[in-house]
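Worksheet: the structure to be examined is printed underneath.
Only a single protein chain was left out; the remaining protein chains are all shown in position.
We call the chains A and B, going by the order they appear; numbering starts again at 1 in every chain.
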Amino acid sequence: MLRKALRLFSLTFLALAGMHVHAAEQEVSSTTVLNMPTGVSTISHQIYDLHMLIFWVCVVIGIGVFGAMLWAMYFHRKSIGHEAENWHEHLGVELVWTIVPIFILVAMAWPATTTLIEIYDTSDAEIDIRVTGSQWKWQYEYMGEGVQFLSQLASSQDEIYNLDEKGEFYLQEVDNPLVIPVDTKVRFLLSATDVIHSFWVPDFAIKKDAIPGYITETWVEVTETGVYRGSCTELCGQGHAFMPVVFNVVEKDEYEFWLAEKIQEAEAIAALTEQTFTMEELMARGEEAYLTSCALCHQANGQGVPPAFPSLVGSAVVTGPIDAHLEVGVNGVPGTVMQAFGNLLNEVDLAAIMTYQRNAWGNDMGDIVQPIDVYNYKQGQ
Amino acid sequence: MHKALVAKLLGGAIVMFAFAVFAMPPLYRLACDVLGIGPQQYSAYEEAAAAVDESRTVKVQFMSTNQGAMPWVFEPAQFEVEVHPGERAEVAYYAKNTTSRDMVAQAIPSVVPISAVDYLHKIECFCFERQPLGAGEETDMKLVFFVDPELPKSVGTLTLSYSVFDITDRVASEVSLN
Partner (left out) sequence: MAHGPAKGVTRWLFTTNHKDIGTLYLWFSFAMFILGGFFAMVIRAELFEPGMQLVRPEFFNQMTTMHGLVMVFGAIMPSFVGLANWMIPMMIGAPDMALPRMNNLSFWILPPAFLMLASTLFMEAGAPNFGWTFYAPLSTTYAPETVNYFIFAVHIMGASSIMGSINIVATVLNMRAPGMTMMKMPLFVWTWLITAFLLIAVMPVLAGAVTMMLMDINFGTAFFEAAGGGDPVLFQHIFWFFGHPEVYIIILPAFGVISEIIPTFSRKPLFGYASMVYATSAIAFLSFIVWAHHMFLVGMPVSGELYFMYATMLIAVPTGVKVFNWVSTMFRGAISYETPMLFAIAFVILFTLGGFTGLMLAIAPSDIQYHDTYFVVAHFHYVMVAGAVFSMSAAVYYWLPKWTGRMYNEAMGKLHFWISFIGFNITFFPQHFLGLGGMPRRYADYALQFADWNMVSSIGAFIYGASQILFLYNVIATIVAGKKVSEPKTWDGANGLEWSLPTPPPYHTFTTPPDASVIEENSTVAH
């Protein structure tokens, strides 16, 4: 620990001495971040270039200003007997340093404007994807394809609370990543169901607020396949750091294949709804689904974080009649963060979660909620 | 001297109030327009439809979002329609109250791209009214609109989104206030 701290210290001074002189430090630690990624989208390169342009303009101005200042600090010291002069005005100089910066600014504004106008051009997208932010997950829908799913943090609560080794992509991995084809213009329509979220993927250079009640849009055309990771960037409550965005960018035919598979998957789940499951099956599936969809608020041990997130251990709802439990699970609780999960999760997962809640952590109800019960409840009993 | 001062102050106050009453509302409206704040159309579009522009078609997409704990099924009957600018089109949204209580909903429209907001005219819309539905009740809700022929040529696709809010409690508290 101490050695690491010392290494970091030397790293810091290195960085302070030579701001943005990449090479040296990057060899010291390959995982340490330093600069904006150049990215893999048509826009991200432009933004990177703009960023570096302004950076170098600032460096040049900085050298001028600080150079003059350091010169004065060294050569015009009282301790070496320098006598102060008395001048304190010079109209010409003052005009120059008022007017010259204006030209520099215009030179910067020009490329910024053209890039911005391009960013705003969302027309002619081949794929439209709806992105809906909720506390604390993303819901994606491929418009017109009938494919929609939730995307939630895959890192476990144990990793977060240091009970388990953290994986390579800790807090940047999800259960269902978004899949899009390469070299295709994809438009995102963003909205939110509760508070404002913001959808960011650094490698794509897209970031847009998702605002409850309104839609916003942005687009990307990715030029390289691969997995790209991003995050929510607008404070949205206690799970703000725990709703990453993950993209899997694939070849076009691979995308078509994946889409077809997703459609089949949805049909398979619908078929499962008819089936009757055993307690063991439901408990196993329920634990997994609970940890992904519920544990962020109600915690892995069901204790919750009262008063905002009530404990489920021995709670009146969970250990009460099944219908009341279904009401909360399917329809949510108005005016609270408890969403209507009937619209978000499939019947099988909902049934499994409720069975798990009723029989875990000493909640010894012994009864089972079957997927068909959930289905019937949603159909109005 | 005091009288003059009082008169001056009073005059100043009157000018300020007049400014607030007469000048501020249009200024705020302008600000909201320019900055894109708030729902863009609150009531039915009254002006007569312009001539239909057969030379091009515009794609209009529909979507909906349930807000917070809103449990209803609420979705457009069709995902998109193609219309000529100026042509009237009628679409429907399907809504079902899946709960066992009577509820009131409010749908709030929102349009992208933002440069096209002023060119989508709703003649009839369920969003102008609240939507009460009893327990288990379902309904088809009508939306009649046309796209203004003045729509910028660069816009080929319009997306109209509705967010549905559960306003049962809000309505209840209004009643109790009266």
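Quick note on the criterion: contacts are C-beta pairs under 8 Å (C-beta built on N, C-alpha and C of every residue); 3 or more make two chains touch, one makes a residue touch a chain.
As the structure is a prediction and not an experimental result, all values here were calculated from the model.
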- request: Consider the whole complex, including the chain that is not shown, and state which of B:R56, B:R101 or B:R170 touches that chain.
  value: B:R170
Statement: Answer key for A:I119, A:A284 or A:I372 versus the chain not shown reads A:I119
Message: From the list A:E217, A:E327, A:D349 or A:D373, pick the residue that touches the absent chain.
response: A:E217
Task: By the contact definition given up top, give the residues of chain B that touch the hidden chain.
output: 31-32, 34-39, 42, 67-68, 106, 108, 112, 114-115, 163, 165, 167, 170, 173-174, 177
Message: For chain A, which positions touch the chain that isn't shown here?
response: 4-5, 8-9, 11-12, 15-16, 19, 29, 31-37, 43, 46-47, 50-51, 54-55, 58, 61-62, 65-66, 68-69, 71-73, 76-79, 82-90, 93-94, 97-98, 101-102, 105, 108-109, 112-113, 115-117, 119-120, 135, 159-162, 166, 168-172, 194-196, 198, 200, 202, 205-209, 211-214, 216-217, 229-242, 305, 307-308, 335, 337
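Definition applied: only the chains that are shown with their structure count from here on.
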Separation of chain A from chain B, taking each centre as the mean of its C-alpha atoms, in whole Å: 30
Task: Would you pull the chain A residues touching chain B in the complex into a rising list?
output: 120-125, 128, 130, 132, 143-144, 189, 191, 193-194, 212-217, 327, 330-336, 338-340, 342-343, 378-381
For the chain B and chain A complex, residues of the former touching the latter: 61, 63, 65-71, 73, 79-80, 98-100, 108, 110-113, 115, 135-136, 154-157, 159, 161, 163, 165-166, 168-169
